[in-house]
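Note that this complex is displayed minus one protein chain, with the remaining chains in position.
In this document, chain identifiers A and B correspond to the written order of the chains, with residue numbering beginning at 1 in each.
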Amino acid sequence: MIDAAQTADQIFVLAKQWVLGYSPAALRPLLSAVLSVVPVLIAFPLLFAITTVLERKGLGRIQNRYGPNRAGPFGFFQPIADGIKSLTKEDIIPSSADHAVHLLAPVVLVVAAFLTYAVLPIGRGMVIANLNAGVLFFFAVGTLVELAVFMAGWSSHSKYSLLGAMRAVAQMISYEIPLVLASVVAIMAAGSLSPVGIVAAQAGYSGILPHWFVFTPWGFAGFILFLVAATAESNRSPFDLPEGESEIIAGYYIEYSGFKFALFFLGEYLGMFASSAMAITLFLGGWSAPLSFLTWVPSYVWFFLKLLAMIAGFIWIRGTLPRLRMDQLMGLAWKFMLPMALLNIVAAAVWKFIPSPPVRWAVCAAILIFPCVVLSRGLRRAKKLQVRSYQFAE
Amino acid sequence: MVGEGILKGLAETARNFFGSYVDGERLTTVQFPEQRLAPIEATRDFPFLVYDGEDWHAGMRCVACQICEKECPPKCIYIEKSADKKPDAMGKAQFYPAKFDIDISVCMSCQICVEVCPFEAIKMDTEFELSTDDRFGGLLLHKDKLAKSNEHYHRIHPTEAAAVDAGLAAERMAAEARTKAAAEAKAAADTKAAEAKTAAASMQASGGGTQ
Partner (left out) sequence: MSAASVAGEVMEELDAAVRPADDFGEQLLEVSMGPQHPSTHGVFRMNVALDGERVMKLKPVFGYLHRNHEKIAEQETYLGSMPYTDRLDYFCSITNNWAYALAVEKLAGITVPERAEYLRVITGELTRLQNHACLIGFLLQDMGASGTPLMYAFREREKILDLFEALTGARMMCNYMRFGGCRVDLPAGWLEQARGVVAGFPKFLDEFEQLLQSNEILMERTQGVGVLSKELAINAAVSGPMARASGVNYDLRKVDRYGIYDRFAFRVPLGAHGDVYDRYMIRVLEMRESVKILEQAMKEIPGGPIVDPKTKIRGFRPKPGEAYGRIEAPKGELGFYLVSDGSANPYRYRVRPPSLINLTVLEDMCLGRNVADVVIILGSVDIVLGEVDR
């Protein structure tokens, strides 16, 4: 019984070892790398295709309509149709555009997005590169995305794209800081920068409940902060001002068409998946099961289930919230999230030094909740926002 | 509470999301063309010419008075009057349209032609799937395409057609009553004239007899 579950859990690892057993020794390192990378290169774009359909259908249902339902059963061949469309469209480049940079921008975006998957543990023992400083590598490579965005906006030589690129760069740089600071608490608690180590620190169970970091006050706050910053990093609603569709139409990729446009789309979604996957690794226990009696389900299944849940959350938020304006976005990052992230680190540190559970819950929650309320009230008052009442004339 | 409005909004969209699977009110899409909405009776799309009976040429009510052509705001009707006359529903000889063209790419479905027609000859149809790839004449409808029977009119606008038929029948009865009264009056006048003649003749005869 346990053997079967363990085999199912390790099936990909075992398959890779089996193939390597049949290959010549000289080629083994190269073949091992290729066999690790190719499944990721297949799985995540496939997830991207499914996500585009799910998003359109999800948004449709929220808006009291069907999503796409003509291409294939329930519309699930829609990504194939979209792929064919984007491949066969004419590639229009503005004559005054910088051709080399214009071509390289989507390439850099996609390459950077894929590189971040190298350090994410998708299952038990299933990580491409088990780096000691994996989290650091993740954030470092993730910032290449900002470069690609700016390359796209600048090289298009158009006012709208320049506006979009400026906005995008300002936004992404501002939200890097809360993103990284929010992840510091998980690193502190696990005591290592390696994602594998962080997941291992959360893999235990007390009773049936897991040791996930999200079930602590500082972990919960860190999770929320990380999610908000990740939404901003991947330019998703409500932070999609750089591609503000109803204002500057498509922002930094307005001059792109055809396959390059599809690559931008792919890169944006891959970035979203990578950030979600890192959030799962840092706070939601990575590939570990939520309840101790559910560990017979393979680890990668749990990982993808959690990923799908987070994608559903992103879609839900996109369907509900209007867009934040540039200065409000920046205000949120610098005036609210940065102080909260710093306080979160203090709370996480305090947690380690108080032994008894109820006391440390109370103290850490107090450290987080009171300043949050005070800060948000103060910011609101500064903006003079009110729920108004109106007088009537007869 | 901070973020309360956002949470309420999220609850609202979640309610719509799950509601769309169970409640018809929250998923109002009709999968055209496999499903269609029930047609609303009063709907109007483009005009058509009504004919009574089986023969669309003999039974057509239009008498080419050209009032609709004059009143049409975008001037999309073109009528050519015939040279000869044909009998209408009440037997009276009337002109008929030798040509009756409506350019439905110009027509704006305002229904003024229907309002001004004194003979209930032109009514609004409900067909809208009229697209064609012949862009030079495909949307210019001639008399033959425009002629549709009174049964068709009853099918698409039952209440209106019933009222029109009742009105036409009342007119016909009034016309018949008038002709009957006129005939009776004429007959009465004839008898009176005949009596007067015989009276005058007899007076003359008696007058002549006296002399």
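In this text, a contact is a pair of C-beta atoms (placed from the backbone, for glycine too) under 8 Å apart; a residue touches a chain by one contact, two chains touch by 3 or more.
All values reported here derive from a predicted model rather than from experimental measurement.
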Residue touching the undisplayed chain, where the options are B:E12, B:D55 or B:E80: B:E12
Chain not shown: contacting residue from B:E4, B:E54, B:D84 or B:E129: B:E4
Candidate in contact with the missing chain, chosen from A:V53, A:V135, A:L225 or A:L241: A:L241
Full-complex contact with the absent chain, from A:L20, A:L321, A:A349 or A:C372: A:L321
Interface with the unshown chain - residue positions in subunit B: 2-6, 8-9, 11-13, 16, 28, 40-44, 67, 71-73, 108-112, 115-116, 124, 159
Absent-chain interface as seen on subunit A, which is shown: 59, 62-65, 159-160, 162-163, 167, 237-238, 240-241, 244-249, 318-328, 380, 383-388, 390-394
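As a convention for this text, only the chains that are shown with their structure count from here on.
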Subunit A-subunit B separation of Cα centroids, rounded to whole Å: 65
Subunit A residues touching subunit B - in the complex, by the definition given at the top: 58, 61-66, 316-317, 319-321, 372-373, 376-377
Footprint of subunit A on subunit B - complex, ascending: 2, 6, 9-10, 12-14, 16-17, 20-21, 26-29, 31
